[in-house]
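Moving on to chain A:
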Amino acid sequence: MIEYLLFATFIGLLFHGIHRKVIARVQGRPGPPIWQEILHTLKFSFKETWIPKTASQTLFVAVVFVAIGIWSGALFILLSGGSLLLLFAVYLLHKIVEHGMGLSSGSPYGKFGAIRSVISAASELPLLATVAVIYLFTGSLSIADIAAYQQVHGPLLILAFPAAAAMYLVILSKMHYGPFSIIEAKEIVSGNMTEHFGVWRAGLEVGFALKTYVLLYAFVLLFIGPLPLGLALLLMLLVLISLSFVCAVTPMLSPYDTVTIQSLVTGALVIYIIVLGVVMG
Partner candidate 1 sequence: MDAATYSIGLVVVAIGLIVGFAAIIREKDDLHRILLTDLAEVLALVVIALVATDLAEALILPGLVVGISELMAVSEVYIAKEGLKAPEGPPFHIEVMDSAPGILALILVAYGIVLSGFTGGAVAAVGAVFYFMCRGHAEQFELIETVSGYAWAIWIAAFFVFMFLPAYWFFGVMMAGGAILIKVMAKMSLVGTMRRGGPNV
Partner candidate 2 sequence: MFNLPTTNIGGQELFVLEFGDIVAYFSPYTTALFVFALIFTALAIVSRPEKQMDIAFGGDAYYAKVVDPELMRFQRFMAIACGLATLGAMVTGDVFNFTLFASLVGITNIGIVAAYRNRHVLNAAFQYGIVAMLATVPLFGGAAIVVASTGTLSMWELFTGAVAVPLIAKAFLVLGVMGEGMAPFYVAKAEITRAQGAPFILMVHVSSLLLFLRVAEIVISM
């Protein structure tokens, strides 16, 4: 159990490093070594740590625990083939973590990050549409059933390409340095993570690494099917590198543009669902 969590954390952090490396190479910079994020997390964990005097102390600390907890839970949901709706729930609950992080510190920059996180609630809608499309195809929201369905009918990536595209957008909107990462834009310092330093930041990095791992793994599992771990990791890496390319060549959008794009994608997907509903009867 816990060893798999550690493994996922390690891979997730490595993926973050690769992400930075690819972005740097695309932009013609040398970039940091790919284990940079692992070192980063370790560095943060060795830094002196306290709680800001202005913060709501309990919440400030609790949010870090919740961040790691929900994504470890999500990993087990994926592995045990639980409910896809539950995975969607974890994704939404991550929003609460983002709010809590920003609000609890009392810092105005954190608060701005939290506000942007509220505004970007539109990033959840494509995921709901994806869930709906998958349900239309497989008639079940259990991840095990979905995997079984794909073994019979072929990968959903081909059957339901728009849903895969929407899920891709969802993962993109949670990537660092991406066009949608408005909550950690540099004009508001580090957004909602501004006041979380030292051990707290290391904890958050662990949570986010798990998040990246879970989201990429979910993409592979839901749209390509159950694979041996090595192959799955390879595909996850490919998806990640494609995401890094997108992040490298697109500028960060303004908060309202992100909402517009995400809503438009959701709208397109809803039309697709209606058409599907009519076609499939």
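If you want to know what made the cut, all candidates are chains of the complex that A comes from, given by their letters.
Just so it is clear, a residue touches a chain if its C-beta (ideal position, glycine included) is under 8 Å from a C-beta of that chain, and two chains touch if they have at least 3 such contacts; residues count from 1.
Quick caveat, the model's predicted, so the values are computed rather than measured.
Looking at chain A and the listed options 1 or 2, the chain it touches in this complex is number 2. Residues of chain A that touch candidate 2 in their complex: 53-60, 62, 66, 70, 73, 82-83, 85-86, 88-89, 92-93, 95-96, 99-100, 103-108, 111-112, 114-115, 118-119, 121, 128, 131-132, 135, 139-142, 145.
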